[in-house]
Structure formats: structure tokens, C-alpha cells
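Input: a single structure, listed below in C-alpha cells.
Omission of a single protein chain aside, the complex is shown with its protein chains in their original locations.
Chains here go by letter, A and B, matching the order in which they are written, and residues are numbered from 1 within each.
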Amino acid sequence: MVAESVLATRETSWSEAVSQVHAVFAASELGRLIEAVARRGYAVLGPTVRDGAIVYDQIESAQDLPAGWTDEQAPGHYRLKRRDDDALFGYVVGPQSWKKYLHPAEVRLFSAERPPGEGQGGTFRILNNETKPKAPQAFLGVRACELAAIAVQDRVLLEDKYRDAVYGARRAGAFLIAVQCTQSAATCFCASMGTGPAVANGADLILTELLGAGGHRFLVKAGSERGAEVLSDLQTHAATDADLHQAETGVQEAASQQVRRIENDGIKELLYQNFEHPRWDHIAARCLTCANCTMVCPTCFCTTVEDVSDVTGDHAERWRRWDSCFTGSFSYIHGGSIRTSSKARYRQWMTHKLASWMDQFGSSGCVGCGRCITWCPVGIDITEEVRALRDGGSHGNP
Amino acid sequence: MATAVITDPMLTTPYLLREVAKETPDTFTLKLAPEEGGNGSSFRPGQFSMLWVFGVGELPISISGNPAEHDQLVYTVRSVGQATNALVSQAVGSGVGVRGPFGTGWPVEAARGRDVIVVAGGIGLAPLRPVIYEVLHHRQDYGRLVVLYGARNPRDLLYRKELAAWARHRDTQVLVTVDYGGMSWRGHVGVVTTLFKYARLKPTNSVAMVCGPEIMMRFVTRELVSHGLSRNDIYLSMERNMKCAVGFCGHCQYGPHFICKDGPVFTYEQMRPLLEKYEL
Partner (left out) sequence: METLERIIAEHPFFAGLESYYTGLLVGCGANVHFQPGAYIFKEGEEANEFYLIRSGRVALEIFAPQHKPLVVETLEEGDILGWSWLLPPYLWKFHAHAVQDTRAIALDGKCLRTKCEQNHDLGYEVLKRFAQIMERRLEATRMQLLDVYAVR
């Protein structure tokens, strides 16, 4: 039953030598990259501007990308603003993550039917369990924190005791084009989580957008054989030391811009030992249990299953939908819910994310993307809450 | 890339409902068999299945049958809500979806050579019945078998004929009590913990397996510890909301544990730091 790692399989067949080669292509070539990927049968998905936010959607050409936009983020605050250049990736992460394509918010697990008219007393048969997307998907503009989030979900949904067929089918075919961040939002804290802003591995192509003296261009490195193969369709030239230096400096600047951080040393013990900390009441007084944090989180994986049947009662479907530990029904067992208070629900979310995740899956469940801070309607800041727990001493069980 | 055969753990398999027997006014025992027949139904005592009622919903239900019988799966279901109601009201011959079996089981292998103390409350006897079958089937491999069973009132006792039959096996003590006894009840009256003073226990060489409402299990574990059982020799079967049974849905988390894939059976040593935490 142990699931095979998609990433591991790919990495072992990949020669280390090729991955060290950096090339450069002009920004005007990006359209060709999109075409090259699309030509290979992928649906290309990437950032676009919609409803005043950067959201991921189908990309036909480089024209669809958010040229000249940046984002301003703070607790409970998100605004798009014009840049004074034409950068295509001059923002960080929006409300959505690639989770929406790999682990869809709604998916039909299967449909089934009973012979018409038999009603009660009849048997049924499964009609389908379509787990595969129509076409394999290519993600353009995957940030370091998002690659880390995909690795976290791989661990949960593919590499534990059981393998999720829906996620597995989408993940196995996905082509990942990463973009390194050269700027951070005020809500970013990937540097402290060790997940970014530099992209290490896990992508088929790794891009860094360069602007200024050398012109608008992309530094590129293949992260897989198929990445290198796609790259061969583009007009590239060898990267200069100046290109490499500019990219490195940009990524370092993004890291040094980060004003938020989580101190991970002993964080598991911190949360386990502070089950009764007065801070939980402080959070509960603000938390609306709206579940936004869990919806925007790129690693939150919880789901519920709903049954649908037609009026004849002969046709039934099972749908899986995202669920949240902030809802009352989440912990329901006959008689009532276990976590009735918002205090208990926030505590469950944060303790799972930062502590029990380590016991369950060997890493933190947080990648430092900051989405839960930005999209919390009352601006609850997970980094601030960790600090408050640390400052308050121990309250609770050993 | 190597293509492994992807089996979809969320996909259910139609089984045929062969029999529904009423145990108590609200509890029924269901027998399910694969549609094509055959011996495909092996499980370990303590494991559960996800049973799907067409168009209604899916439920985690412990297997209550005999692990030595491979041609059917037996479940004892208490009807307490819409889905359980629908499940027990299915007509014989209906198709019921089955996923599983899932979860760890009771430590029937580790308990060989030792005394087995089974403590059950209410419907909690259902997941423990396979343990009793297993011990009686391999009687010489185990020491004494002590079954302590409590229910709300005499009407709510499960498997009454079997309880009497089990008591007739050698080295087997079966004590039954009810919280509320009527005048026609000649047996014990009192909660299940009051049975311990009448049980003949060898605490140093015993394994206890406990299943019932959580409050009952807390009282019982205290009793077992006070009798000298080690916390690692006391096993509990836990219940939480469950949508998938395979660790994907997140609902059944209990501290760091997933009840579905790490449990539902845990040692008291594992559960002790969590049991007394409110709203965990």
C-alpha cells in the first residue's frame, strides 16, 4: 500500500549535470515557452488578473499574464497596484494555490446506478470513477513556497499508507514551471520555514525574471529531462556571471525583505504544552471561524463527502468537497460536535499545521506563504500567535 | 515513469445484504457477502469497514463477525441517525457498498499466552466479539478469558445467547451488568466498573481490550490500572468523525493520531495524554 513518490521517480532518472546548466531567454520568448508546453498536450495554467487579485487560470499566451502588476499584502489586506515596469511575475502569491488543480475543491468520486424501478432491494453498479483530468496540466509561475506545499500534499495524499487516486492522477502528469521570487510581500515568511524564496528542486523548469540593465529576460534552469526537452524549443543563450549574480541578489533581497518569521525550534513542544494557554481565548475573541485560512492554505487537505441522488432514486453520485476544521460539523459524532468553541477550532488548526503535522508526516504543514494572514478577514497572524504563545510561558499539559 | 496500478481507495464495492437480525430495539446485525460469492472477506478483529447506503451516505462500522469465516462480513449497527437508519432498513437482497477493512486491530497475536480481559459497554461489544471468537477458536493459545460487559438495561444487551454460551467454555468468565435493572432481571445491576471486584484477574500477565463510550473507557482504564495492569497492556478503540477511512479527509484526527489509519485501536499509554483534554 505504500505509495511511490512521483518526485523521487523523476529525480532518479535525471542527470545532475544537465540541471546545473543555466541559460537565458528574452521575455519576448515566454510566449514560445507557453506554446512549447501546450504543443506537448498540456493545459497551461498560470497567473492572471481577475476580480482585483492574481488568480490561476488557463493561459493562452504571454498576453494573459499580469504584466506590470504587483500586490500589496498585510493582515486582512490585499491590493493590486501598478508597477513602474513590465514585470510579468512582479507579485507574490494570491488567494489561490495550485491545490485547486491537484486536489480540486469539488470532485465526483464515482456515480452509481440501480436498475430502474427496482428501488429498495436492488443491487447497484458503479458507472465510473473518473479520476483523471481531461489533459495533463502545466503550471506556470509556481513559487518556492508552492513547490514546498505540493511536496507536503504529495506526502499526505500519495506517500502514506494509501494513495489518493484523484490527486495522484493529476500530480503524475503535472509539468511544473517554477519562478523564483525576487520580492516578498509583508505577509511572506518562507525564509524562516526553509521553503524559499529560492527554488531548490521539484520543478521541471526554474525561471528567474530579470529586469534592468541586461533587458527584460529570464534566467532558466531545467529541473528534469522533460524540462530540458521543452527548453530546446526556445531561443536561449548561455547565462553570464552578471545574469547569475542578478538572480541570486534578487532572491536574497526577497528573503531579506521578509518582516515576518516563525521560530521553529521546539515549536511542536510549544504547541503540545500549551493546550490551555490563555492566548487561545484571545484568538477566539477575534476569530470568525470563517474557514478562509483553510481554503487559501496550499497544504490544508481536509475534505468531506456528499451523496447526491436524482429524483428517481436510481442514480447516485458521491462528491468530495474541501472541508474545514473550522466548521461545526467537522468533528461531529453522534450526539454532538467535539470542537464546539472557536477557541478549540483555531487551536486544532494551528496545532495540526505547526506541530502534529510533524508527527504525522515528518515536516511542518506550514510553508510560510502568508495566505492565511492576508485573507483572514480580521487579520489574525499565525506568526504573531506563535510569538504570543512563546512569550506567555507554558500553560497546559506535559 | 513507472506506472503503478492505481487502486482507488475511495471506490466502493457492491456487496449483497444477506440477513438482518434484530439484536435490541435499536440495534441490528447485518450479514453481507460479495455479489459473486467466494472467500474475499478476511479481516483482523477490531477492523472496520465503510458501508455505503446507495444515495444516502457512508458510515464507519466495526466488523463484529467471526474472523474464521471468510464468506461474509458481519456488522452490528445501532440506528441513531439518518444514515444508520437507512442502513438497517435495507431489504435483504439490497446492494450495500463496502470499502475496507480498515484500521489496526486488537492485539490478538500479542495476547497469545496471556490472559485476555475484554471490557465492553453498550454497542462496544460488537468490535470485541471477533476477539472472543478468536480466543475461543484458539482456546489453548490463550490464558483465561474474562468478559465484562455493561449495558444500559437488559433490553439493550447484545448477543445474549452467545454471552451465556461463552461462559460455558473452560477458563472463561463472563460477567454482565446493566445500569438499570427491572424486577425481572436477576443479574448484576451497576456500572461495568463494579464488575471488576468479581473478576478473577492476573494483572501481570493480562491484556485488556476496552470498547465503549469514552467516559466509560476512562473509568475502566482507571480501574484496570488500579488492578496493576500496565498502560501498554490496556487497549482502547476510539471513535471520531470519519469520511474517508484512509487518512485523506482529516476529520478523525485526535492529537497527532488519525483514528482511521493509526487506530481505531490504541494503547492507553498512547491515549492517556489526550483522553482528559476537552475539545481536543
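Quick note on the criterion: contacts are C-beta pairs under 8 Å (C-beta built on N, C-alpha and C of every residue); 3 or more make two chains touch, one makes a residue touch a chain.
Keep in mind it's a predicted model, so treat the numbers as computed, not measured.
Visitor: If I consider the whole complex, including the chain that's not displayed, which of B:22, B:70 or B:152 touches that chain?
Guide: B:152
Visitor: Out of B:191, B:225 or B:274, point to the residue that touches the absent chain in the complete complex.
Guide: Hidden-chain contact among the options goes to B:191.
Visitor: Which one, B:80, B:110 or B:165, makes contact with the chain that was left out?
Guide: B:80
Visitor: Taking the full complex into account, what residues of chain B touch the chain not shown?
Guide: Residues 26, 78, 80, 121-123, 150-152, 156, 177, 179-183, 185-191, 193-194, 197-198, 212-213, 215-216, 219 of chain B touch the chain that is not shown.
In this text, only the chains that are shown with their structure count from here on.
Visitor: Measuring from the mean C-alpha position of chain A to the mean C-alpha position of chain B, what distance in angstrom results?
Guide: Whole-Å distance between the two chain centres: 39.
Visitor: Within the complex, which stretch of chain A touches chain B?
Guide: Of all residues in chain A, those touching chain B are 3-4, 6, 9-10, 13, 109-110, 112, 114, 120-126, 129, 131, 156-157, 160-166, 168-169, 172, 275, 301-305, 307-309, 313, 316, 318, 320, 323, 325, 330-334, 338-341, 343-344, 348, 352, 355-356, 359-360, 397-398.
Visitor: Across the complex, what residues on chain B touch chain A?
Guide: 1-2, 4, 6-12, 14, 16, 35, 52, 54-58, 80-81, 90-95, 97, 239-241, 243-244, 246-251, 253, 255-256, 258, 261, 273, 277, 279-280
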